[in-house]
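Structure below; questions to follow.
Removed: one protein chain of the complex. Kept in place: all other protein chains.
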Amino acid sequence: MSDILLFKDIDEPGLATLEVYAKRGGYESLRKALEMTPEEVLAQLESSGLRGRGGAGFAMGKKVSFLPKGSIDKYLVCNADESEPGTFKDRELMQKSPHMLIEGIVIASYAAGASRSFIYIRGEYVRQADMLDAALAEATQAGYIGEDILKSGHSLSLVVHRGAGAYICGEETGLLDSLEGKRGNPRLKPPFPANQGLYQGPTLINNVETLATVPAIIAMGGEQYAKLGTDTSKGTKLVSVSGHVQRPGNYEIELGTPSREIIYGLAGGPPEGRQVKCWFPGGSSAPVLTAGDLDLPYDFDSMAKAGSMLGSGAIIVVDDSTPILDVALKVAKFYRHESCGKCTPCREGTNWTVKMLERIDNGTATPMDIEIMASVQEHIIGNCLCVLGDAMAMPIGSMIAKFRDEFETHIEQARARNDLAPAEPEPALAGGVSAHA
Amino acid sequence: MSVKRFEGGSRVPGWYEPVDPAKDAALVPSPQEVQVPAELRGEIERHMALYPDSRSAALPALAAAQRVHGWCSPEAIDQVACVMALTPAYLDAVATFYDMLDTEPVGRHSVYVCTNISCSLRGAGELYEAMRDGAGDDPEFNVRAFECLGACDIAPMASVDGVYVGPLAPEDVPRLLEDVRAGRPVLADKQLSTRIVADPNANSRAYPSHPIEGGES
Partner (left out) sequence: MPRPEPKTITFTIDGREVQAPENAMLVDAAKLGDVEIPVFCYEPKLGNPVGACRMCLVEIEGIPKLQTGCSTPVKDGMVVNTESERVKTAQQSVVEFLLINHPLDCPVCDKGGECPLQDITFGWGPGKTRFVEEKRHFVKPLELSPEIAIDRERCILCYRCVRFSQEISEDYQLVLLERGAHSYVSTFDGHPYVAPFSGNIVELCPVGALTSREYRFRARPWDIEDAGSVCTLCPAQCNVTLTVRDERILRVLARDHSEVDDGWLCDRGRFAYPRLGGEGRVTEPLLRDGGELRPVSWERALEEAATRLKRAGAATGAIVGGGATNEEGLLLSRIMREGLDSPHIDSRVAGTLPLELHRALAEPNLQASVSDLEFAHAVLVLDCNPIEDAAILDLRLRKGVRRHGMKLVPATAADLLDERSAQELAAKLRATGPADDAGAEVVVLWGERLTAGPDGARAAQALLDLASTLNLADTKGAGLLEIPARANGRGLREAGVLPNAGPGLSALAEDGLDAIGIARALGEGELSCAYLLGADRAGEEWERALERATTVISHATFLTDALREHADVVFPAGAYAEKEGTIVHPDGRIQRLRQAAAHPGECRAEWQVLAELARRIGLDVEIQSGAMASQQLFDAVPRYAGLTLEEIGGRGVKPHEREVAVAS
């Protein structure tokens, strides 16, 4: 690839040390940024068109600009929870180039006027957290973190905070509660974190990759950066490709690259003789696409237009050797396990969905159950406190919509295995009693 | 694969337990009641000092107590509660929310086998079975099926006492367990940290077909 920014030196031995990072031009962007005013830095971020890399794709510069001005305590939180199934790009950055992230954090905090920052890293990433701690010590020693950074008057503290295993702590408000030492239950929005976030103070939350891109933007200038990618999806993106491909791994691509080129060109596609059956374009929360969608450009809008989303940039490929029911069950069980339990539709809906899928698999379901399952997904979508419920309901809904025949066949075959008669059109169990006529 | 069930069919032990009316209410423990090892106290206090609100240290404090006690036992929770001046119930609520904090006794060595989608597509089910069989009833091991650990590039994989290894085949299991028992670096050649990003062939290998099964989440 020609336009590699984040992975430019990624395999350079010792890149995780300040010495090597600095030799490769590290912290030059910070110096450059601190010579500008915070407003100028913000302008660079806005003109870059950088959209959040954590899942929602919200314009980063705009998010920074939402923070109230003035000398109140403001916070910056880096979301390093990376728990979306199929996603492992932030891990690579933190482990191999932790200083790039720290540099990005300092620059962003300068633009946002934040004086305290935290990296919330998932507890499973033991090594990556250790690397960050080591890099933080070096950066502090060198004066990139602390009081009056490089005599700019800007001060910033940074704490690497380790989570303890909960997907919901990747959701920004669940993360904030967790960082405050509570159960990681999401909060009602509004208020949004930009107004009332950590400790009720204004808070900027961004994903690792988003923040790690900031030094590159400052180095090349926002407008230059914006020339990469498409009109509405600027820049490069780290894509984690996994599942049924021959070369799973992280790849940095320019947004808008055809999906086929990523899945087949870079990751090698499924092995000989197998075909892509479906693929998740943005982690397991994204509705599945099929082989017919492979020629879509890989960017925010094309994925949205196809009814899915770019999400965290994690492509999971499933080939034709795998029953769709297995995929659905795996996905549904994950969300049931990770539902925080605070809101009704998510807590009960994920549980119910798993039970229905299990019955389809063990041969005690009827086609009616597909109907019910589809309607349960509809009842979850849009009705939950956060979008974890939707994150199950949307992919499951998409699988039902796109592979209904296969579900039906699965039901019939499983029933036959159990020596059950083919399902009646109107099973006795459905219907129920009407409480008020 | 069957799920561990408690009395009454519950997956959660507490569902079935009445309180013991002979006990007192569980308030913030006083330093007179609870002895906290000095080192643990020091570590917790260091964490508390890092945050504008010391309560933020709940997770690191519980993790530290778990390292000392092997799990977040009632005793461990009482100690954290005492240092942080919180009720033990508060900390229990936190501890039970997170997968990595154990509120039941477990083996000393944690082996988290990722059984989420990407690993499952490449044989995590088999691997998990092999790992459970391999560890058998060795009380030193805490073999668990885990949600996506963020290393699908080395699928199927496992995190062994925090060290990521993969791609693993069932055949790797005996050597893996031996390494742990012997206190050696686990599967040195298969550790994630040695993987080169720019070498896309690093993980090229065949994978079994129709592999998604097992691995309770």
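A few points about this structure:
Going in written order, the chains are labelled A and B, and every chain counts its residues from 1.
Operating definition for what follows: a residue touches a chain if its C-beta (ideal position, glycine included) is under 8 Å from a C-beta of that chain, and two chains touch if they have at least 3 such contacts.
Worth saying up front: this structure is predicted, and the values here are computed from it rather than measured.
The chain not shown here makes contact, within the complete complex, with A, B.
The chain omitted from view is touched by exactly one of A:215, A:349 or A:397, namely A:349. Check B:88, B:107 or B:123 against the missing chain and you find that the one touching it is B:88. One of B:19, B:38 or B:182 touches the chain omitted from the figure, and that residue is B:19.
For chain A, the list of residues touching the undisplayed chain reads 166, 183, 188, 336-345, 347-352, 355-356, 359, 372, 379, 382-385, 429-436. As for the chain not pictured, it touches chain B at residues 8-12, 14-21, 23-27, 74, 77, 86-90, 92-93, 96-97.
What we mean here is this: only the chains that are shown with their structure count from here on.
Between the CA-based centres of chain A and chain B the separation comes to 23 Å, rounded to the whole angstrom. Those residues of chain A whose C-beta lies close enough to touch chain B in the complex are 7, 10-11, 73, 82-88, 90-92, 95-96, 116, 122-127, 159, 161-167, 178-184, 199, 240, 242-244, 246-251, 266-268, 271, 284, 314, 316, 318, 321-323, 326-327, 329-331, 333-334, 336-338, 340. For chain B in complex with chain A, the residues that touch the partner chain are 50-53, 55-60, 62-63, 93-94, 97-101, 112, 116-118, 120-122, 146-155, 159, 162-164, 192-193, 196-204, 206-207, 209-213, 216-217.
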